[in-house]
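With one protein chain withheld, the remaining protein chains of the complex are depicted in position.
Here the chain labels run A and B in written order, and each chain numbers its own residues starting at 1.
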Amino acid sequence: MTNFFKLLRFELDRFFKLYIVLIVVTIVSQLAGLVIISKLYMRRAREEIVVNQNSMESFLETYGQFSLANLTHSLWFFGPIALCIVSLLIYVFFIWYRDWFGKNTFIYRLLMLPTERLNVYLAKAMTIFTMVLGLVSLQIVLIYLEMNLVRLLVPRDFRLDLTIHEVIRSFDYFNILIPDSFLGFLISYGTGLMAVFVLFTAILIERSYRLKGVFIGGLYVAASFFVFISPLILSEIFLPRFFYPIEMFLLEVFAGLIVMTGAIWLGYYLLNKKIRV
Amino acid sequence: MIEVREITKRFGRKEVLKGVSFTAEKGEITCLIGVNGVGKTTVMNAIMNLTPIQSGEILIDGQKINKRSYEKIMFIPDAITMLPQMTIQQAMQFMDDFYESWNEKRAKELLDFFKLEEGNKISNLSKGNTAKINLLLGLALDVDYLLMDEPFSGIDIFSREQIADVFTSHLVEDRGVIITTHEINDIEHLIDKVVILNDGTVVKSFYTEEVREKEGKSVIDVLREVHLQ
């Protein structure tokens, strides 16, 4: 177990510089974005009301009140989020391939450690997972910060204060990243973790069988996906309206667990019996 | 003792190892020799379970390799495998973190012996010094068996001499060492046993002092005979 944590720390260290860059980009872009779009909004208000002599009511009717939704719908907000998502997706592959194709072939070291090789696999997965959770927590903190900042930037009459739930709901897909219930959290992140394991195992299939492995890996991913959605297929095509929603949910959880266990077991097997440096 | 028994290995259709068998004893330096591309490195990788074999068996002190074996046997590949951005000190710390058999005193001693500074980054080291650090990271482990892949290739003469010194010092004493080379000249006085690999099999294995004493032949004489056959 201690070896797992040592490996985890080591893997986190290796990504740390890039991670800091992602964090700084996100903070700067979202805060600067909020300042800029709120200033633009207020300038327009001034123009309409002071220069064009329109009433405040008619301005608000045309442009609406300023809320954090204005920010969340802008590139300033979701740009860095997209950047983080893409970076982490790339890193799912990079975290393995760098050990083979980096300047010094580090995979030798990792495979010759006096510890279960599965620890390397789990530590890498946990690294990705920790990074995602870290960025999501950063986002929640940032939203709180932005909720306070907007009060300083926009006068009360022009402002619509949203609750954090409303902010999150204002941005499509956001409730996947920040679910509003514990169950939602389990579903989102359980599925995410499962996907990471499946991709990791597909990468190990490629690393074990090389060119042939690309095809086998592709088939494996397709098969995993099929198993995962099999309860849906079952209920949609063969047994419409047969299952209660809760039964459907449990079947889905079960399918997810099968896929995840399968991925980890296969990863364990490949690392111990088939992997090549 | 490391026992390699009838191992076979294919890369695609190409059969690289066609039933290789040999043993390497503790306290002896065994040299795996053969031309480039003959599969020496593959044998090393197979012993360390870094590449799967199609058939055969490899035993270390009678046991198949497992996670605990890596405290007993270490492989030093022909190029360094530590991250380039690490300093020597960080590389040594990495070893210390994971290996119970890491011997810090010996690591420091080797660092002095090679005249290297802990603060240097691996990516800034010369070729010869990189080879020395590569060696150090393996030699400073209190393991019973050491595998070294071409420890003399591609480095300057003075680094070679220093590395050769390692073989005659207490650093390898009482250990079982397997070293690969395609160039026997530098080391024929250092090794106990030669295993000649050719065309995927072991064509001959012998003790160097024995062929000198009984047949009056040098190691190169034997290699020549094998090649002319």
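Before moving on, here are some points about what is shown:
The rule is short, and it goes like this: contacts are C-beta pairs under 8 Å (C-beta built on N, C-alpha and C of every residue); 3 or more make two chains touch, one makes a residue touch a chain.
The definition used in the following text is that contacts and distances are computed from a predicted model.
Its UniProt record calls the unshown chain "GntR family transcriptional regulator", which is the correct pick from "assimilatory sulfite reductase (ferredoxin)", "Transketolase family protein", "GntR family transcriptional regulator" or "Probable DNA metabolism protein".
Here the chain not displayed is in touch, across the complete complex, with B.
Between the chain not shown and the residues B:Val35, B:Ile157 or B:Ile220, the one that touches is B:Ile220.
Residue in contact with the omitted chain (choice from B:Glu100, B:Glu117, B:Asp165 or B:Asp199): B:Asp165.
The chain not shown here is touched by just one of B:Glu57, B:Asp156 or B:Glu173, and that residue is B:Glu173.
Listed here are the subunit B residues that touch the chain not shown: 27-29, 164-165, 167-170, 173, 188-192, 209, 212-213, 216-221.
Going forward, only the chains that are shown with their structure count from here on.
Note: centroid distance subunit A to subunit B, computed from Cα atoms, is 45 Å.
Subunit B meets subunit A in the complex at residues 45, 48-52, 67-71, 74-75, 77, 79-84, 94, 97-100, 122-123.
Residues of subunit A that touch subunit B in their complex: 3, 6, 10, 14, 102-109, 111-117, 208, 272-277.
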